[in-house]
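Omission of a single protein chain aside, the complex is shown with its protein chains in their original locations.
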Amino acid sequence: MALTFCCLTFAVDPASLQDFCVADSNSQACKNPAWVQANDFSFSGLHNPGNTGNPFGSAITPVTVAQIPALNTLGISLVRIDYAPWGVVVPHYHPRATEIITVIEGSLEVGFVTSNPDNRLISKTLQKGDVFVFPVGLVHFQRNVGHMNAVTISGLNSQNPGVITIGNAVFGSKPDISTDILAKAFQVDKNIVQQIQGKF
Amino acid sequence: MALTFCCLTFAVDPASLQDFCVADSNSQACKNPAWVQANDFSFSGLHNPGNTGNPFGSAITPVTVAQIPALNTLGISLVRIDYAPWGVVVPHYHPRATEIITVIEGSLEVGFVTSNPDNRLISKTLQKGDVFVFPVGLVHFQRNVGHMNAVTISGLNSQNPGVITIGNAVFGSKPDISTDILAKAFQVDKNIVQQIQGKF
Amino acid sequence: MALTFCCLTFAVDPASLQDFCVADSNSQACKNPAWVQANDFSFSGLHNPGNTGNPFGSAITPVTVAQIPALNTLGISLVRIDYAPWGVVVPHYHPRATEIITVIEGSLEVGFVTSNPDNRLISKTLQKGDVFVFPVGLVHFQRNVGHMNAVTISGLNSQNPGVITIGNAVFGSKPDISTDILAKAFQVDKNIVQQIQGKF
Amino acid sequence: MALTFCCLTFAVDPASLQDFCVADSNSQACKNPAWVQANDFSFSGLHNPGNTGNPFGSAITPVTVAQIPALNTLGISLVRIDYAPWGVVVPHYHPRATEIITVIEGSLEVGFVTSNPDNRLISKTLQKGDVFVFPVGLVHFQRNVGHMNAVTISGLNSQNPGVITIGNAVFGSKPDISTDILAKAFQVDKNIVQQIQGKF
Amino acid sequence: MALTFCCLTFAVDPASLQDFCVADSNSQACKNPAWVQANDFSFSGLHNPGNTGNPFGSAITPVTVAQIPALNTLGISLVRIDYAPWGVVVPHYHPRATEIITVIEGSLEVGFVTSNPDNRLISKTLQKGDVFVFPVGLVHFQRNVGHMNAVTISGLNSQNPGVITIGNAVFGSKPDISTDILAKAFQVDKNIVQQIQGKF
Partner (left out) sequence: MALTFCCLTFAVDPASLQDFCVADSNSQACKNPAWVQANDFSFSGLHNPGNTGNPFGSAITPVTVAQIPALNTLGISLVRIDYAPWGVVVPHYHPRATEIITVIEGSLEVGFVTSNPDNRLISKTLQKGDVFVFPVGLVHFQRNVGHMNAVTISGLNSQNPGVITIGNAVFGSKPDISTDILAKAFQVDKNIVQQIQGKF
């Protein structure tokens, strides 16, 4: 029985075992290197603004292994974010990547919170051309603090960084987390918890 | 200038480079292996119940590298948790470790939430002798669902797993995250956000 | 020809590439995350004593990826060990994990031996609530030194720690290691080697 | 003697052992987390064009651990590159990072060469908003193929990716590589080798 | 769609997850451990001189996972190199391995070049019994400086170290790199570039 499971995972060199391993959508193997093409390594359209017409006033355009199959095994991705005036990327974290962000247009308030017991907020207002770092696994956010649209581009050191949006995870899970657990967690009445859960 | 920083971090073998490296509190080097003692590898008192007389009704007793200096570089730790009747360990995550938990006494509701976009809650009520897994980086919680005290012991695969408690990070940071960011994140009025922030 | 083999192993991020990868016993892929269930993450019965009615007076109850398929890729496992009075877990090592052990009931002598050239025995008698660390790859053992049954729970930082029991590996291999090699290794007559081999 | 050297390197968890480890220029330790500041995580000026008035017609503006001390241990960096019309980033490779590049302005021919025995050139002309990947360790280049300035931003998955420029390494080393080795390597007369070496 | 690709790569323990994983040429799984044989772990003929009758006067005999399927996941390989008098292994690098070389017969000039901006050549003439190290990712070369044949054996810390031969990658790619890029890279006229490209 142990054998059945042993074969799903393999020990590895600390670095790649081949030049690259383009994800083949028809199998679980690397695409034959003789058949890869430049298009397997590319993506178009990152200059196009995302649609910020939503309650948060922000739009995410990711470029991960889902967009570029050659990113498979290579440990990197990009993301463009557009922010309407006062648009927000609400508190979230990436379980598998540090993010380094640079402001292409506009002004942004950004910040992250360190782990317990300190829970320090380290924040800064960024201008065009500024760069900031959100360490892996820490809760962070961005907010457009200008009257113009803002744009950022970030590098993240995973082919699939993952995102956990705090609000969604805690108040919007399916099914709901028990009301009294959240009431204790946020030190509020259960009816406020239910009210918030109702909106997600 | 690059040189100044280059030397803080080193490339490594995927496994230990020596039998062990007992943390020496007087220096940044490993303790001379000839001087290590059995006590460097041990800790006492994990059978003692923690004090659950707090608003959460739970108590954490960690055994990490801070308690056992020999855990340095070895990638493992333990934690005992005590739960008063209906006591809760509120939603949190460990950025650097998966947790495998077993119930020594009592009955617990436990659960974790998967990442976006699904945000599925995977939960279960555990009885004495049950074991459950909280994957690294995912938000999880435990709640005593019996009228008796409960006790769990967990293994975590880091010498220093870290903990981010959602409530503390989001509503209790110092300084506060801007009210309107949290209002958008939780889809509530700013005065409710301020009310919650006031309690942390 | 190189291509045939290249595809068995992949370079990886230093952390998980997805929330989890529940081992699917019918394929070599991860189970579709939409189909995983709480039971994939759990195991029952760790409170049950193992049967110590054997020559060693000890019983091992492992909780690894073979028992919990969700442990696949998550790098952690637990084990419960029961010891009859004076029961022993004979010298062995785990090639892929450090072990952190805590005594739930009873008193145990435990120890491990450092590598050549020192071969120091680092040992200690543990009481209920004591915790001890056996570093990865080092030979270690446990012995019940009380007149009561003893119980321990350990965390190990691999989904499949592996175990090499010295006696079995050296005197009980199939086929046997040549008698004269073992005679030189243990500095005894060949007939003593054959006598020991006969018992395994 | 072995001990002297053993302590320079440590085995590690596959992920960070703390939230972050801001490089402290006065010591080899992490800066005390209580003293870190937002400025330790930031850099300004990436919107400023570099000076392309050089024989290659290109300018590199790196944002690595040398510019942002908080990148220490976090495994990511950014770089902006400016290209005058027909400017070139000559063939080079990064021994420690994959690069994901996006075109902010202009049109670029980019390409990389796979390893022996194939030595395939995989190349593409990129327009504004296109993204391309240069796998770790492979020789690659970029060339502005338009009459306007071009600008790119890249993410690289190392705090210190390193760069080996082929021409510099082979013909510009100090001291020179023996002429007859290079004559054989490039299948040219020694006087051509010496001529090229003279220019570096 | 992300799911399609997610399953090609897995997070892993920093060390092996089983004793070994012999590459099975008929599938992408490990060979059943009960069926592996000593021959899966062995190779014959490394004492045989390679044929140095070629323009470089050298011959490479690799022993990697392509020759020994059991090397799969184990992170090591060997290579024997024969050198005719004045034979050369032209400048090249291994993207995935450090090489430790020892001279079995003869005298060799060896060297490697550090990364930008220094481009230092670190070189030495080795005699029989000398050992030297070429760090991962750096350009290096060997040349027989005696009137006799020379032989070396090297260990490399990857099952598939890879090799990028500078001349082949830069002047011998298929298709060619644009002439004017190489003219800028090596600071020579385009006709010299074309002349060199013609020979590859």
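So that you can tell them apart, the chains are marked A, B, C, D and E in the order they are listed, and the count of residues begins at 1 in each.
Simple rule for what comes next: a residue touches a chain if its C-beta (ideal position, glycine included) is under 8 Å from a C-beta of that chain, and two chains touch if they have at least 3 such contacts.
Only a predicted model underlies this, so the values are computations on that prediction, with no experimental measurement involved.
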Residue of C:33, C:75 or C:111 in touch with the missing chain, whole complex considered: C:111
Option from C:31, C:80, C:128 or C:143 whose C-beta touches the chain left out: C:143
Residue of C:44, C:127, C:149 or C:165 touching the missing chain in the full complex: C:165
Residues of subunit C (touch criterion as defined above) contacting the omitted chain: 13-14, 55-56, 86, 88, 90-91, 93, 95-96, 109, 111, 113, 115-116, 118-121, 136-139, 141, 143, 162-178, 180-182, 184-188, 192, 195-196, 199-200
Interface residues of subunit E (partner: the chain not displayed): 15-16, 19-20, 33-34, 36-39, 41-48, 63, 68, 70-71, 74-78, 97-100, 102-104, 114-115, 118, 122-124, 126-133, 135-138, 153-157
Touch list for subunit B against the chain that is not drawn: 3, 6-13, 15-19, 21, 23-25, 28-30, 64-66, 69, 72-73, 159-160
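Just so we're on the same page, only the chains that are shown with their structure count from here on.
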Winner on C-beta contact pairs when A-B is weighed against A-C: A-B
Averaged-CA centre spacing for the pair subunit E and subunit A, given as whole angstrom: 37
Intercentroid distance (Cα basis), subunit C paired with subunit B, Å: 25
Multi-partner residues of subunit D (at least 2 other chains): 14-16, 19, 75, 115, 118, 123, 136-138
